[in-house]
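The complex is shown incomplete by one protein chain, all other protein chains being positioned as in the whole.
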Amino acid sequence: MNLRKYLGLSAASLAFAIPLSVSSVARAETHGYVISWFATATYNLDRKASCPENRNGGRTENYHRQLTQIGYTEAEADEIMKTQGGTLEAKYETRVATRGSVNGKPAIIYNYPESVADPNIETVVGKIAYGFDLGVKNDKMKFEDPDTHQKIDNQLWRAVGCTHSFDTNPPDRPYFEDLTWHLMIDSAPAWSVMLTGDDLSKDGKVTITMDLLTQHLKRDAAGNVLTGATYVIDSGPRSHNVLQGEIKNGVLSITPKDIYLEGEMPFYAEIAMHDTHMRINMKSPDGTLSGYWGGFLDWQRYAYMYTARPVNGQDVVGMWHALKKFADADPDPKTGQNRMISATWRMEAVPAFLATEEGKLVASPVPVSTAPQPEKVAAAPTN
Amino acid sequence: MKTSNRARRLLLLGAGLLPLALASSDHRVRAADDAATAAEPAQSIRLSPSQYKQSIADIFGGHIAIAGRFEPEERTEGLLAIGARQVSVSSTGVERYDDLARGVAAQVVDKDHRDTLLPCKPKAENAADEACARDFITAIGELMYRRPMSSAEVESKVKASSEAANTLHNFYAGQAAILSDMLISPKFLFRYRVLEPDPNHPGQQRLDAYSKASALSFFLWNSTPDKMLLKAAETGEINTKEGLKRQVDRMVSSPRVEGAVRAFFADMLGFSEFETVAKDPQFFPRYTLTVKDQSQEQTLRTVVDHLIARQGDYRDLFTTPHTFLTSSLAPIYGVPLIDKTDNGQPEHWMPYSFQPGDPRAGILAQASFVALHSPAGRTSPTGRGKALRENILCQAVPPPPGNVDFKFVQDTSNPVYKTTRDRLTAHRSEAMCAGCHKITDPIGLALENFDSAGGYRTTENGVQIDTSGELSGVKFDGPAGLAKVLHDDPAVTSCVAKKAFAFGAGQLPAANDAEWVGIQKKFTDSHYNFVELLRQIALSDLLYKLPPSKVAAAAGQSVQ
Partner (left out) sequence: MAATSVLERMLNRRRVLKGMMAGSAITVGLPTFDCLLNDNGNAYAATGAPLQPRFATWFWALGLGEADWRPKDAGTNYELPIQLQALKPIQKKMNLFSGGQVFLDGQSNSTHYTGVQGMMTGKVSSTGGYFGSFDTVITDLIAQGTRFRSIECTASGDPKATWSSRLDTGLQPSEVSPLALYTRIFGPEYKDPNAAEFTPDPDVMVRHSVLSAVKDEREELMRLLGASDRAKLDNYFTSLRTLEQKLAFQLQKPEPLAACTKPGVPEKEKEQALTLATDAMERHNQFAVLLAHALACGQTRSVNYAMTVGMSGLRMEGDPTNHHTYTHEEPIDPVLGYQVKSAWFQSLYMKALYDFAMTMDNIQEGDRTLLDRMVIFAYTDHGAPRLHSIRNYPVITIGSGNGRMKTGMHIPKSGDAVTRVGLTVQQAMGVPISEWGFGSNRVTSSISEVLA
């Protein structure tokens, strides 16, 4: 395994280049996309097998547990919860939040999750999860990918998969990530994907370029992400990624590499994945890309996405401890605690035009003629 | 009070349409007499919503918001401008005008506007001030009624506004009340064509000077006359050949002519029908509400740019690759539009030129045409062909008979008839349908590359689309071929000339009229310069000489 240190991914790998400069090959074509779906990859077709105890509960159960942890009896906690209207009143919430202790002083548990004991939330014991073989040497902990049937590394799923928010299957994203995505894409700058190759309709070598855009996603009349719109690439070097890949049987994979994309969303303040693998299906009839990215994430940064938003009702302290427990890469030389955790994202991207800030068009959507041309009146209303 | 017949007529006219205070010469009175007694009555034409709005903007400023609904318009012989001669105001319409009027009046006298829009300040705000009210009413009256008010008219309004001011203990509320009253008056809501004897042609009649000024202003500016034009009416300058030319030249070179060009093309292209356009978002997700609105603006910008800014040949509107797009519209056309607007800011209109040979050339390939004349989920070559015949070529298409069987046309998943052409061919096999469809379908089918929402396609249900067509015996292929044939079809230019005339006159011109033939020749000689066409119509006697109803009668027949 060849993990670079987190900060090591700056200058050397990110020398900015106009994306098309990589495709000096004659007759090369470049197709543009914007990422239209992004979330932690979930797999829940057999929830009972994954989380047999089913003991994490939701917001109400979590608040209830927190009340007992600050000294209320079960019966008292029951009575209090009947009057709370879904959130915890400030008089309880303040006591819950400040019950930690650091160096003998009260501490906010969301800032210092280790200032309280590990609540030991239920974690995934099932066998199946999406991901890639990242080379972690711990066969007992590996899952099987439902598509490739390979042994894969995805300990992030093991850590959080039994919490309520993740009880979804695509096309639903995990609840709170979905809510955030849905709320933010109309205002937060989007991300682009660009594929360059000799003939992208056939198998062969491909260069993949990913960038931050200057504008948010546009929606179409049905509320989905609009296809065929034009976006401008942010010229800043920080979020510029160039990857080498290959299409085989309509599936795009890449030579593993670190990816960094800045974001402006609460749950996706950044995409920083190390040793990223990809498996992207290119065969959808409307030109949409869909698939998975797998690699290593800084587990603390992932956990902070949740601890920063405890109002969402998750047992965020429990998630912190579980992520720490299952972190499986990049051991701290002093403590031996792993700093990275294997993880998988699911993503989709729809065709788009891409241009530089100088006004130069650098990528076009998959030609429209390859997309279906429906021409009939809907028999029934759909949405 | 007892008054003689003649005196009463004088009073009526003084309070009515002829400004008696200014009518010093005898012939005015005679003209009025004749107008009232001879069988040459005046005509009234209701202001269109855009004329109402533009008039308010020109009189009180563009910052006065006009919020409210208007009475629906009536399309006659292909133009709302012709229908405007026939429509009255329904009871719902009066309520709407009343609401609009009160909204405008309240703004004119509010604290933000009173100091600039009223010519004076009252002695006290909580009571009437007749002198100030008189100044205000005189000032706005001339612009609103498009002629000076008689002193009797002014005094009646002053008294009414003073009563209202005293009742409400508020001078400004009194002015608002009287302004509302003037805004729902038929003197404002309708414009009039009042006749007088023509001193140059004894025995004939002509429009009086103020009617002429209005006709000119609504024709060239789609709005009420300005002070200079009213002055030209007052002095009689407008009745001289040189004076009229001075005014017309001033007006066609004013930026305000854009308002008339926009109003005319929106009318001619039937944009009011967009009210009922909707597309199925499942099949046409790119056709958003924004696209629906912006597609009309795209075409009007194309027209204004080509005809005014570029002073282009009207025929080239059907082939021009130059247009304007926004980042919402561009996906409909499948083209990139690099708008570097900051995140979250409103999108920009940007010039865009299609590549040579692109099927998108010309305004008929724009979404405002192909999407407007298509049902929600499929195209209609018949509808597009009919619209093209009627709107662009001034050719009538008969309506379908009542008992038509549309089974083939609507069955878009028919396993045998995969394309719209196939289905229409099957439909045409029924004898009762064949005749009319021969008129519409061969031109509509050439636009089949454009789907119901204006997107581009080459296949339908997996089958290559055949876009061959025929117009006036000339065969062609595809939208570009159609555009070229249209460009060269004399009906295209004669049609726009007729409709432009009707936009001003409220009726189509008589085909055989010598002056009309002359105007058309000048249009041809100008390389079909549309502004020059407007100028020639405005300079001709035809627009003013006779009431439109007489034009048809004199010519024996109208064109259509």
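Labels for the chains are A and B, by order of writing; each one numbers its residues from 1.
By definition in this document, a residue touches a chain if its C-beta (ideal position, glycine included) is under 8 Å from a C-beta of that chain, and two chains touch if they have at least 3 such contacts.
Please read these numbers as outputs of a predicted model, since none were measured by experiment.
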| item | value |
| --- | --- |
| Displayed chains contacting the withheld chain | A, B |
| Candidate in contact with the missing chain, chosen from B:278, B:396, B:474 or B:517 | B:278 |
| Touch criterion as defined above, residue of A:187, A:244 or A:337 at the omitted chain | A:187 |
| Chain A residues that touch the omitted chain in the full complex | 58-60, 64, 78, 81-86, 164-165, 167-168, 172, 175-176, 178-179, 182-184, 186-187, 216, 219-223, 313, 378, 380-383 |
| Residues belonging to chain B that touch the chain removed from view | 1, 3, 9, 11-13, 15-17, 35-36, 39, 41-44, 67-70, 86-96, 98-100, 102, 152-153, 155-157, 159-160, 163-164, 167-169, 173, 177-178, 180-181, 184-187, 189, 192, 194, 274-276, 278, 280-282, 285, 288-290, 293, 343-345 |
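Basically, only the chains that are shown with their structure count from here on.
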| item | value |
| --- | --- |
| Rounded Å distance between chain A and chain B, as computed from the means of their C-alpha atoms | 55 |
| Touching residues on chain A, where the partner in the complex is chain B | 187, 189, 214-216, 218-222, 224, 226-230, 232, 353, 355, 357, 359, 361, 364, 368-369, 373-378, 382 |
| Interfacial residue positions of chain B with respect to chain A in the complex | 279-289, 327-328, 330-331, 334, 336-344, 375-379, 412-413, 451-452, 455-461 |
